[in-house]
Each structure stands twice: as C-alpha cells, then as structure tokens.
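Before we start, here is the structure in question, set down as structure tokens.
Note that this complex is displayed minus one protein chain, with the remaining chains in position.
The letters A, B and C name the chains in turn, as written, and every chain counts its residues from 1.
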Amino acid sequence: MKNVMGIINNAQKEDFMRELTEIRSLASIPFGCRYRLIDFPLSNLVNSGVTNVGILLENKYRSLMDHIGPGKVWDLDRKRDGLFILPPAQVYGDNRFYKGDIENFYSNIDYIHRSSQDYVIISTPYMVCNLDYREIVKAHKESGADITLVYKQMPTLEDKSTCSILKTDKNNRVTELKVNSDLKNYDKVSLNKFVMKKELLLEIIDECVSMGRWDFIKDGIIGNLDRLNIHGYPFSGALGIINSIKSYYKFNLKLLNPEIWKDIFMTKTIYTKSKDEPPTQFTAVSKVKNVLAANGCIVKGHVENSLLFRGVKIEKGAVVKNSILMQKSTVGQNSRLNNVILDKNVVITPEKVLRGEENFPTIIKKNVVI
Amino acid sequence: MKNVMGIINNAQKEDFMRELTEIRSLASIPFGCRYRLIDFPLSNLVNSGVTNVGILLENKYRSLMDHIGPGKVWDLDRKRDGLFILPPAQVYGDNRFYKGDIENFYSNIDYIHRSSQDYVIISTPYMVCNLDYREIVKAHKESGADITLVYKQMPTLEDKSTCSILKTDKNNRVTELKVNSDLKNYDKVSLNKFVMKKELLLEIIDECVSMGRWDFIKDGIIGNLDRLNIHGYPFSGALGIINSIKSYYKFNLKLLNPEIWKDIFMTKTIYTKSKDEPPTQFTAVSKVKNVLAANGCIVKGHVENSLLFRGVKIEKGAVVKNSILMQKSTVGQNSRLNNVILDKNVVITPEKVLRGEENFPTIIKKNVVI
Amino acid sequence: MPGKEIIAMLLAGGKGTRLGVMTDKLAKPAIPFGGEFRLIDFPLSNCANSGIDTVGVMTQYEPLVLNSYIGNGSSWDLDRQNGGVIVLPPYLDRKRGANWYSGTANAIYQNIDYIETYDPEFVLVLSGDHIYKMDYSLMLKYHKEKNADVSIAVMEVPWEDTNRFGIMNTDKDDRIKEFLEKPEDAESNLASMGIYIFSWKYLKEYLVEDTRNPDSSGDFGKNIIPMMLEDKLSIYAYRFNGYWKDVGTIESYWSAHMDLLEENSELDLYDRDWIISSVNPHLPPIYISPDGDVIHSLVNKGSQIYGKVEDSVIFFDTIIEKDAIVKESIILPNVTIGKGSYINKAVICQDVTIGPNCKISYGTDEHNKITVIGEGKEIPEGTTIDTGFELE
Partner (left out) sequence: MPGKEIIAMLLAGGKGTRLGVMTDKLAKPAIPFGGEFRLIDFPLSNCANSGIDTVGVMTQYEPLVLNSYIGNGSSWDLDRQNGGVIVLPPYLDRKRGANWYSGTANAIYQNIDYIETYDPEFVLVLSGDHIYKMDYSLMLKYHKEKNADVSIAVMEVPWEDTNRFGIMNTDKDDRIKEFLEKPEDAESNLASMGIYIFSWKYLKEYLVEDTRNPDSSGDFGKNIIPMMLEDKLSIYAYRFNGYWKDVGTIESYWSAHMDLLEENSELDLYDRDWIISSVNPHLPPIYISPDGDVIHSLVNKGSQIYGKVEDSVIFFDTIIEKDAIVKESIILPNVTIGKGSYINKAVICQDVTIGPNCKISYGTDEHNKITVIGEGKEIPEGTTIDTGFELE
C-alpha cells in the first residue's frame, strides 16, 4: 500500500448534529468511551498500510488538532509522507464565502500533486467502521473500474441526511446514486469511501472548479456516474452512520452488544490519543450491568446499559441508565439519569432527575452544571 | 522561566511584502540562508527556558505548519505545555470580516486561560534578533512595571511601516508610542516584544473586545499608555526589521558582516527544520568571496556578496553578485545576476542577465523559469 | 549543549529474587503494578513532575523489556532534545575491558562519562522498585538550603521494623551522624528510602576512590555513605511523610494492591496534579456484561467481565468468563479466567490462561499465603491449585 495515499474529508457541513458540534468539528466528536470519530478513518488507513494521510479541515478544528497532534499515535510522524493537516480554503483569501468541499480539495491541490502515490483513498469521519482497504484496493485494481465506492446493504436507515444510497447492476457497477433520499426501493448505502487513481481525483477537482461546481459527492462523483465506471464494493462489517443526534445515541448504545463492539474496536486496533488515566475504580456499593467504560472513572453508584468516558464520577446512590456520559462528567449522589447524553465536564449535582426519550435523548452541553 | 509562556503574534497584515508573502505567511519567509523568520522568536523563547508557546495564525499558514511540525526541533513536542498552533478567528464563524489581531487573541483565549503560567511574553516574527528573555523578565519583575516593552536605539529606520517608535523618561518609562511614524525627534524603535502578567493580557483583550477595538498594539498597548506603567527595556544587539522588500534585502546582505551574523545566528542557537542536505560543493572553477551559503549547494560559478539557500546550483561561468538565492534556485551557465532575489525553485536558464537596483532588487517569484 | 543543574541516575538493576516467579522473565522495575503501571513508572513520573528532564537508567538484567518499555521516553515527557531518559547498559571498554555493574555505586562510576556530558551540579540517585509520589525539587531545595553535600530521603518506620532498614542517627538539625544497616537496637526510626541527592563533585571523588579499593562492593549504603560520614561530609536527612512502599516480596506486592482499593487510598492515582504516566497500550473500553459484577475493585481497559470480581485489581486485556469468581486477587495483563473458575488470593501473571472450573487457592486458608501463577502458564480445565503455591 506504499502506492496509496489517504484523504479524510472533514470539510463538510455538520449542522445536523449542532448540539455536539457547536464547539468542535464533526471529526472530533467523542465516541465509544475513549475515541473520537476521526480515530476510525485514520486507524483504518494506517492499519491498511497507508502512510501518507491528508486531513481536509473546514472549521472549529483546534480540538481536532489537539487530538491528532503530530500523528505519533498513528505512527504518522514521519520525515517522508506522514500526516498532513490541510487547512480550509477561505483563509487563503480575505472574507470569501464558502462554496463547498471541492474548494478545500482545490486549495490543497499542491499537496495531492506532490504526493508520490498513484492511488488515493477518500474517506470521511462520520461513517464509523473497522475495515481493511487492502482488499478494496486489490478489488479496485482487478475490476478495472475508474472509481470503487464502498457500500453496505442495509434494510433501514436511521436518518437519511448526508447519506448516499445506490443501486448496482449484476456486475456491481453503480447505476444509481442519490444523496439525502429515502431508502425506498434501495437497500445499499454508500460509506462515502472511494478508491481511485490520484490522476482521476485531480481531474475531477479540476473539472469541478472549472465549471464552478463545489460538492465533491454530488458534482464530483454523481455528476460523473455516466462517464466513469464506478464500481461498488460491499462491506459487511458493523457500520455506524453518525449523521444525527439520534443515530449517534443509538449507535453508541448498540456498542453494548459484544458482537458490535468487538467488530468496531477489535477487528484491527483503533488508535487514539491516550491520557494517562489509572484503572477505573468500582467501590463496595457500586452496581454495574451492561456497561462500557473508559479508564479513570470512579463508580460508586448504579450504572446500567450505558457508556462512561474517561474520568467520569458516579456518586453513591446515583442511578444511570441508557445514557452516554462524556469525559469528566459527574453525577451527584442519588441523582437519576435515563436516556441522557452528558457532554464533557458536565456536573449533575445531587438529587437531580433527568430523563429523555429513547428517540430523543436529553443532551446537556459541555461544562454545564445542573 | 517555568512561569512564563510565550505568544508569537503572526496575525498581522503583511501586504508590505507582497512579493514574498503571496504564497506564504510573513512568519515563513526564508531568511539568512537556512532559516525562516519564525525560527527567531521561537528559538529566543525556547533558549530563554519558555516551554509553552502559542502561535497566533492569520492566513496562508500551511507552509508555516509544514515548517514547524510538532515543534520537535525546538523541543516543544511535549505532553504538558509545548507548542500550540492557534488558528485564526474567522473560521469559527462563517464568512465574517476580519477585524484585527485582537480577534485572534480572543478566539484563543481558552488556551491563554488554561495555561498554568503567570507571565506572558508576546513576540512577533518580523523583528529578527537573538535575545535572552530571562534578563528582560527579571528586569520586568524588579521594575514593578505593568508592561515591559523591548526597544532599540536606532538613528535611522529603513521603512517605518508596522514600526512603533517611542520616547521614554529618565526612569525608562514609556511616555510616547506611535505607529507608522517617522523617526524624526525619536530614536527608539519598539521590537514589539512585550512582557506582562497573563492576567493583564486577558484584561486587555477583554477590554478591547468589549469596546470593539481590534488592534493589539494601537488599542491594547498605546490605548493604555496613560493608565498603565509601561517600562522600556533597551536592547543593544543586532536587529533586523523585516517590514518591506527593501529592508528584507538590505538586512540579509548586512548578515555578510561577521559581527552581525555572529550576533544574529550564534548569540544562542537558532533552531530550524533541517533537510538532510550534504555539504556544499565547490568545484575547481568556482570563485566565491563574501558569501553565506547553506548546505547542499553546488557552486561552479562566481559568487560575491550574496546569500545562497539550500540546494542552490550555480553553473559554470555564471556570475552572482549582491543577490539572495532561495532554496533550490538555479543559475544557468554564463548568466549574470546583480541585486536580485530569486524565490524558491526559480530557474535562470543560461546566458541571461538580471539586474536590479540597490534599493529596489529584482524579485523573481517562486517556480518561475527565465 | 547547555548543562543541567540536576540529573537523575536510576538504578534498575535489581534481580528482585524475593519476588519469585514474577521476576523470572522481568527485571524488577518492569513488574506491572496497580492495574496500569510498571514499577519504574513511579520514579520516572516523579522525575518528570519534579522538572528533572535527564534520567540515566542503569540496567544489566533482561534489558530488552525495559528498553522497549522506556522507548524514547515520550510516555513520561522525557523525550527531550537535550537530556531525556536513556538506558545505560554496561559496555566493553578498550582499556578497562569487560565490566558488569558490581554494585549500586559502581554502576554510577561506570557512567561518569554520561553524567559529565551534562555537567550537573547535583545528581539524584534513585532506585526503580519503590512505589511513591515525591517532588524531588523540594528535596533539592532542602539540599541547597542546608548547604549539604549529600541529602538522603528518610521516613519514620515502626520501631519494630528498624532492623529491616538502613537507619540514620541524626542531630537536632537532621544532620546525619551515623548510618546503620539493619541495626538490632536502633536509636532512631528514620529509615533510608534509597533516594540520594549528591553534590556531583563530591560524589565523583568518592566513586573514583571507592573503585581503587578492591575490597569494596561498590555500594552506596555499604561503602560510599560510610566513607563520606567518616570524612565528616555534610549529610542531611530529608524527611518524607507520604506513601512509600518497597514491593520486594509477594506479600508486600499483594498488600500494596489491596491498599489501592481503599476509597481514600494514601497513594492517590487519580490526582491530576501529579500524574503517574505509563506506556498506554491501545485497547477498547472495559466491558461489563449484563451478567457481570464488579465490586470494590480496579479494572483496566481492554478487560471483559462476564463473571464476578471482588476486592481485586484487574490489569488490561483480561477476560473473566461467565460464572467465574475472582476474589482478593491481582490479575496481570492478557489473562483469561475460564467459566466457573474460582480464584482467591492469587497473583496471576501475564498471558496466563486458566481453563474452566479451576480452583486456585481454594481450600484451607490457615497459612494465608498468596498463590502465584507464573507468566504464560496454561492451567487445564478442572485443575485445583493449593494456597501458597508458586507455579513457575
């Protein structure tokens, strides 16, 4: 895979998850007790032997840069190749209006040009899975396709926003591709992961720019569906599509199924920035059932069906059910939480009761004290 | 100096050097054969024992990020403290208009707040010198001043733009401070390096923002001249004020004076990203007089009174005088250059003649072939 | 290269034979501790937290594990351009020939060249096998205030234990007058913690002199400190009051872990102002199944609990199968405890697989001994192992 580079396209609108993305980019949303979304596409690439990865950024990326740092965790702190942070387009000119992600590709075209690899994988942070691109690249080369698109057969879709659905013919060639549409009559969802020759990507960018079209998927891929041979590659592992609060919440809780968390976390190692947290402590009065927990937590209460991020504290008598508690949040004595998402550093003082709905979890924003 | 943090303010207008800053930020302008401007403020801070440095960025900063990387060269790749890239303000909101550098301070105020240090040094990349802040911080504490401003006594100023000039009373308290003004009646120029308590900086930012004022020096410093005790600290080493093409050109050539280059390069080590270049090769027909040269050059021609950056090639019969040749530029056989600046990767084909004026050097832009 | 005011020299050479099978394949400083750490994490983190950024680690037993664990030191922020942590093995000298480290002082003597690279004013000497959190910069401050030539960290031990320690007799100002190794009738209960600050010029002089003496065992406690006391050097005791434990035996190793389970453990590992760092393996979160139960225990990431865990410390990457019961035990990394097995008062070393329905340390508990299962063992289904057994 020395001849394949990766681009993680984080230059996307993320309004669909406003409560969690107000203070951070989509890519740095905390996920699965210890991770952030970016960890998955980045680890997938690295695990497949890709050593040149560019991350297209749009905005609010300081937390992302803090998280990724020089890429040491992913072994991408290299003299040649390695990790490249590709800043947004608009800062190159004063006060221009943002047109779309093609602009980000275009303003970083130098990086793509001068990379020595002939193939490129384009990925996105909001499709969480654990896959090996080696097979996909091999299939791409064997098929002779111009573009290979990874898809998954799915009966239903939690939320259609940002998703592309598709139909393929009997040779697995993509015949239809639609964005933001219902699954009706379709049962395949694009993972928005593409393999193509670098030359083709450059051509697509160039063409889009010259015609004033700025959406990579709509204009660059769908717009070329007739002209190019786009091949579908079926993926059968677990997939989390993180495109709404509801889907975020549901898929996190789905992780409590050992089959799913083993697939997502352990098919290959998922790397993330570590924090020197001691083990999680359970006391003589703690009661835990069906829980995923990061390190550094102190659990004195009752936790069921929930995810605890790093350094969460649950005091005596507190009861937490069906909830996601992000880093360093605290639940005070005898408080009760059900269907709740606590963002980082939230403090629930003693004797409080918070209750959301299964399809509409209550979200408490970062640093709030209740 | 564990209790002092550094902020390098690279959020400044840089139109005054358009020919060199079109493709890069002021901070990443090549300087002195091997360096970029940012190397000087960064090395000065590190050499003074500061281990927490934030770099405020405005735009075109990819080359800067490539150059700095994780800060390993400056030993700032640390788990605690270290180097922080502070991205510009406008990307936090969509398509806003840039107001001034206070906005950059403000949008990174979290970083300043959570840093553990009590004192802060604010510096800028366009004042090139080699100084030790330890004495200055000591003097600051002893004087009891609110702010200490470093200045240099100078009889003339190559170019007044972006410069602040000042008067001090007999106790070295700053009594007058003006931006972009002639030196007439003044003989002290501010290095735009300030020492103050972090609390005061936060107060100044807060005040400026609340009053809708956005220029750190004009509003934050000069605007507080009456209210605060601003103390001057005289600096007597060599100083390069890089605020115009002319001053850039002249100061680079001034480096050929051993007293100046020793002061600038060797008072303390200036760190920069290294490139694995072999030694510079001089052939049997080369002729060199009064030259500073980086590694990796191949010199077959005649070079006098000039600076050669990394990997420059000068072919047989070529004559280069009073010129600055940036990285990987090439001068073909029998070509003649005088008072010329070649940006990176410029190729001068054989038998060409380029001649600028002493006060108006000819500049050839990056990648141009002549 | 600018010099350093102080550098640390960490003695990581201990064979640790009293830890039995645990140190069969590991140097003692590499032994796992507290669900997350190795012993050497404590002095290394203490150095980093105290602002000491240059640490030489002297080792000659099984250096590979320690070497690859320490790596470039970035886990402790000790990957510095000038300084940082480095492992110092013995080497062949063309003039002196082959030299293994014969004693604690001799190890430092052989690394005089390394020390001199940094031209330090002070040298902090540490050992790699004690559990404690200590700010060495306060000890250095004390050393300078007392204008001492040597400072030795000491703590009060119970009078009945004085015959197990190196005991300092001091004057009113805490200047050390006498140093006694394991005295029968101690006059003082100030025990040496094996932490020294030396003014380098004196230490160097005595190291060189000690090496000339063929009868010396090249040891700080036996040779260097007594010589210095004889010469009336100014040696001060620096009193330390926090948690400190030498986990030199299986019993003390086990009880140090039980200490950690207390809600307000004296050794607070959750204190974010004095973080003990370690090399973090990349592992998924802890999983506790709907049938799992964890009470009064520490559990580390990567572990899957389908059974019951009580009063125990579970390191990372361990599987406790359904209906298994783990009590008052320490389970090191990458262990599987089979279905229905019962583990009580045991230390299960790395990479052990215990089959289903085993009973370890089950039965009479009268001699109250801890069972140890050595690294990599596979215990077949239905095995019963008696209390106090050490399975190599």
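A few remarks follow.
In this text, a contact is a pair of C-beta atoms (placed from the backbone, for glycine too) under 8 Å apart; a residue touches a chain by one contact, two chains touch by 3 or more.
Treat the numbers as computed from the prediction; the structure is a model and nothing was measured.
Considering the entire complex, the omitted chain makes contact with A, B, C. Considering A:Lys79, A:Lys170 or A:Arg227, the position touching the chain not shown turns out to be A:Lys79 (whole complex). Among the residues B:Ser274, B:Thr349 or B:Asn367, only B:Ser274 touches the chain that is left out of the figure.
The chain not displayed touches subunit A at residues 2, 72, 75, 77-80.
Touch with the hidden chain on the side of subunit C covers residues 15, 60-64, 67-68, 71-72, 79, 86, 88-94, 98, 100, 113-114, 117. Across the interface with the omitted chain, subunit B contributes residues 32-34, 72, 258, 261, 265-266, 269-272, 274, 276, 278-284, 286-296, 298, 307-308.
Criterion: only the chains that are shown with their structure count from here on.
Ranking all chains by how far their C-alpha centres lie from the centre of subunit B, first place goes to C. The chain closest to the protein's centre is A, with centres computed as averages of CA atoms.
We define each chain's centre as the mean of its Cα atoms; on that basis subunit A and subunit B are separated by 39 Å. Subunit B and subunit C, compared by their mean Cα positions, are separated by 48 Å. Residues of subunit C in contact with at least two other chains: 74, 277. Annotation for subunit B: residues 72, 77 touch two or more other chains.
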